[in-house]
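Every protein chain but one is kept in place in this view of the complex.
Chains: A and B, in written order; residue numbering restarts at 1 for each.
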Amino acid sequence: MVNLVIVSHSARLAEGVKELAGSMIDGDVTIIAVGGIAEGDDYRLGTDPMRIHAALEEVWSEAGVLLLVDLGSAVLSATLALDFLTPEQRATCLISNAPLVEGAVIAALEAGLGHSLEEVNQAAEATAQFEKIPRSLNSY
Amino acid sequence: MEDRNIREACGDSSHSTDVTVRHPLGLHLRKSKDVVQTASRFQAQITAQNLTRTSPVVNAKSILQLMQIQARQGHVIRLSAQGPDADDALAAISLLFDQRYYDLPAAQ
Partner (left out) sequence: MTRDVTLEQMQHWLLHYADQIEQEQATLTRLDAAIGDADHGVNMQHGAEKMRAKINDLTDCHDIDVFLRTIAMTLISSIGGAAGPLYGVFFLRASKEAGPGDVISLDRLAQMFQVGLESIQQRGHARLGDKTMVDALAPAVEALRLATDAGQSTTEALAVASEAAEAGMLATIDMEAKKGRASYLGPRSIGHQDPGATSAYLLVASAAATLGN
């Protein structure tokens, strides 16, 4: 199964997305939330490439890992984390272009169905076009 | 025409059934998830169409497509299946809309 790593500037947001996406899983999918920069017992806003790297090491499998990220430097941090992996691990990890919440929810479902990393990512990224209020259908 | 030829050549049968969404929240995300997960267990091609809205016919194994038919409480969904296990697939999915088992509001 493809596993997921949720990366957010906010520790609480990452955990919340993990909780929501976790409710969609029917299968043996692992989701790890990585949010914020550790500061004492708490977290401040930011992304930590080393913790993302540790999460990738923890959930890596041959089926692959999809990273879902929030904004801005989360991408830079995730990219750097990937560069700390071995080439073999790196080959089956992907940073998704999907919106964080919609992407994580759909990715969790797709991963649980046993789909491939590419399929999971495609479904997650397709949520960017998802209309919350469809204009194509008759309204009430 | 071409479709029918292929169907006949494969010996598949095509079936459909209509279900009504009873839940106050409509065909919500979690319910859509259940439909997709159930549909994915069958080989048959399974589609859904919101008859109330005259929506496009969508793939019931795709959560994104299912959510796009925007099924609300009271809407009628036409489920169609084509393939060797079409009957079983429709029976299993229909069960998800049977309020004796699902869609009951949580007890307070």
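Operating definition for what follows: a contact is a pair of C-beta atoms (placed from the backbone, for glycine too) under 8 Å apart; a residue touches a chain by one contact, two chains touch by 3 or more.
Predicted model only: the values in this text are computed from it and were never measured.
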Touched by the hidden chain, restricted to displayed chains: A
Residue among A:26, A:48 or A:125 touching the omitted chain: A:48
Among A:37, A:85 or A:101, the residue in touch with the chain that has been omitted: A:37
Options A:79, A:92 or A:122, residue touching the unrepresented chain: A:79
On chain A, residues whose C-beta touches the chain left out of the figure: 9, 37, 39, 44-51, 72-73, 76-77, 79-80
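Keep in mind that, in the parts below, only the chains that are shown with their structure count from here on.
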Mean-CA-position distance for chain B and chain A (Å): 28
Residues of chain A touching chain B in the complex: 23-24, 26, 105-106, 109-110, 112-113, 123, 126-127, 130-131, 134, 136-138, 140
Partner chain A, residues of chain B touching it in the complex: 29-30, 33, 36-37, 40, 50, 53-56, 62-64, 67-70, 72
